[in-house]
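Complex shown without one protein chain; remaining protein chains in place.
Chain IDs A and B follow the sequence of writing; residue 1 opens each chain.
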Amino acid sequence: MSANQRLNLREKYQKFTRDLAWEPSYQKKSDIFPQTDFEGIHIHDWDKWEDPFRLTVDAYWKYQAEKEKKLYSIIDAFAQNNGQLNVTDARYINALKLFLTGVSPLEYAAHRGFAMAGRQFGGVGPQVSCQMQSIDELRHVQTQIHTISHYNKYFNGFHDWQHMHDRVWYLSVPKSFFDDAMSAGPFEFVTAISFSFEYVLTNLLFMPFMSGAAFNGDMATVTFGFSAQSDESRHMTLGLEVIKFMLEQDERNVPIVQKWIDKWFWRGYRLLALVSMMMDYMLPKRVMSWKEAWEMYFEQNGGALFEDLARYGIRMPKYWEVTVKEKERLSHEVWSTFYNYDHAAAFHSWVPDEAEMQWLTTKYPHTFDQYYRPRFEHWQSQTDKGERWYNNTLPMLCQTCQIPMVFTEPDDPTTTCYRSSDYKGEKYHFCSDGCKDIFDDEPEKYVQAWLPVHQIYQGNCGGASVPEVLEWYHLRDGEDNKDYLYSQDRANWLKWKGLTEEAERTLKAVVNG
Amino acid sequence: MVNKNNNVYIALQNNEESRPLIEAIEHDNSDARVEFYPAMVKIDAPGRLVIRRETVEDLIGRDWDPQEIHINLISLSGNVIEDEDQFGLERAN
Partner (left out) sequence: MPVTAMYDYQGQPKDVQANFHGNQLVYFGWDKHLMFCAPVCLPLPPDMPFGAVLTEVLPGVYGSHPDWARLDWEQAEWSLDQQPFTPDPQQSLEAQGIHHKSLLRFRVPGLDGIAGSAS
């Protein structure tokens, strides 16, 4: 080939990936890649790995640089224009607090995880894909910190997100999710994150929620969200490729892959419970309900994906029917949880106002008025008397997902779903059959779960009283936590909007505790 | 199965650069359904959806590399087919 002959895309991709590899001469391959066998996956020919995007490093830098330029010009414009004043309502900012403490640290974990997985795969195709993804994930966490740092100047709760991620009770849910994936082998890790989480589930966060951020005037967040998700499109494609590659290499891989899909679909779905409440309760102007989003992105699009994979002997993830039964209750059960325990959370909660409850009634005609409106009305009446209600006893947690046991029986929204297992003489409790199955399959892993409630009772979290634990969380009592109604955030917002008298009243209530 | 579910979709940022892409998709995929959401457009099609380089180039009057799709892409679903002349999504079923 002459030097100036132009390579086509396939040849170029070949040069920039396969040609980077070499056969080791003085070390055994199994010593160099010691983690490729123990998960039970059989690979015969790594060269069958096909990256459908065929993005080479030179093109990668070019397009990523362009994405960054666009993103930063919007972030700058947002800051220069005091964009934080143009969001629909300061309550919305609480969704960003949850995002920065709960999601951004996962981007960083993904950066680490893909660097590790790329190191362990014995073929150059997946090595290159994982390396690019690792760099993407680092970009995501950086752009998120950068964007949200603007809000840190004006609102409480943003000041120590990584510390909180490692300690605060509800943040053990996302943290343990990723720890679980990273402590598995490389094949399970990529199935968990690239396929089950990114391909099947994260669209619900990055599409309807981010579109909602735009609808609520937050151009900064929607821009980092969409910019991250455009990388995710490559990751999702990688996820699908990983699955197809394993399934095509050896039929003994099929049941293992199915088991991982079952497990990580359920783990990811439980994690997304947080997103359900962000959509239904934390966006003052709503784009679509959790239920509608679940129908669109999982039941329809996910359904098409699994019909496509049926030719490999893969079926829908186990317990997907349960997610359909839960779609009319999920967000209400989860928002109620934060209303119960907001005195120990790094964001504010509130009772939805009457117009919002009307929207919930319309979107959830079979459940909202019957099961959830009565509790909100009761809580509102307590607040009206000046006695905002909190739950003052720590909750029982699920051993696997670490969420308080707030979910109800698949066929009975009025009864808590209890499941349990005995292992080596100890009792373990679960919120669902999905979480119980995951524990039962690998109990030696999950007996070690760092359950925040149990850790507090063991004396490992700064002390036995709420103020001591809050201090250990780096959470400022009366500023970062509790009801939005009495918050500094609300008082400031009213002041900025010229409602000085109401702001004074709110501030007084803050001082009065 | 009576109602075969083999939809693919692509979601793009709803901005100036995406407009000719949406137009090209509508031109080359008669079954495509275009839905606008705040800041985003989602395009679904049964079985297959393709963006052709030639169609886009005719609309914008300059060379266009299908990999430029990355800049305004939000998400997708389907098996990716990509070469010099097109960016496509399809289902096997």
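Annotations for the structure displayed:
Criterion: a residue touches a chain if its C-beta (ideal position, glycine included) is under 8 Å from a C-beta of that chain, and two chains touch if they have at least 3 such contacts.
Just so it is clear, the model here is predicted, and its values are computed rather than measured.
Considering the whole complex, the hidden chain is in touch with A. Contact with the omitted chain, checked across A:R252, A:R315, A:H378 or A:K508, is made by A:H378.
Of the listed positions A:P174, A:P404 or A:G434, the one in contact with the omitted chain in the full complex is A:P404. From the options A:A79, A:L138, A:L394 or A:V466, the residue with contact to the unseen chain in the full assembly is A:L394.
Contact residues of chain A toward the unshown chain are 34-35, 38-40, 184-185, 188, 333, 336-337, 339-341, 370-375, 378-379, 389, 391-397, 404-406, 408, 413-416, 418, 420, 424, 426-429, 441-451, 453-454, 457-459.
Criterion: only the chains that are shown with their structure count from here on.
Distance from the chain A centre to the chain B centre is 27 Å, each centre being the mean of its Cα atoms. Interface of chain A with chain B (complex): residues 8-10, 52-55, 59, 63, 66-67, 70, 199, 203, 206-208, 210-212, 214-215, 222, 226, 229-230, 232-234, 236-237, 240, 287, 300-301, 303-305, 307-308, 310-311. By the touch rule above, chain B contacts chain A in their complex via residues 1, 4-9, 11, 13, 37-40, 42, 67-68, 70-77, 79-84, 91-93.
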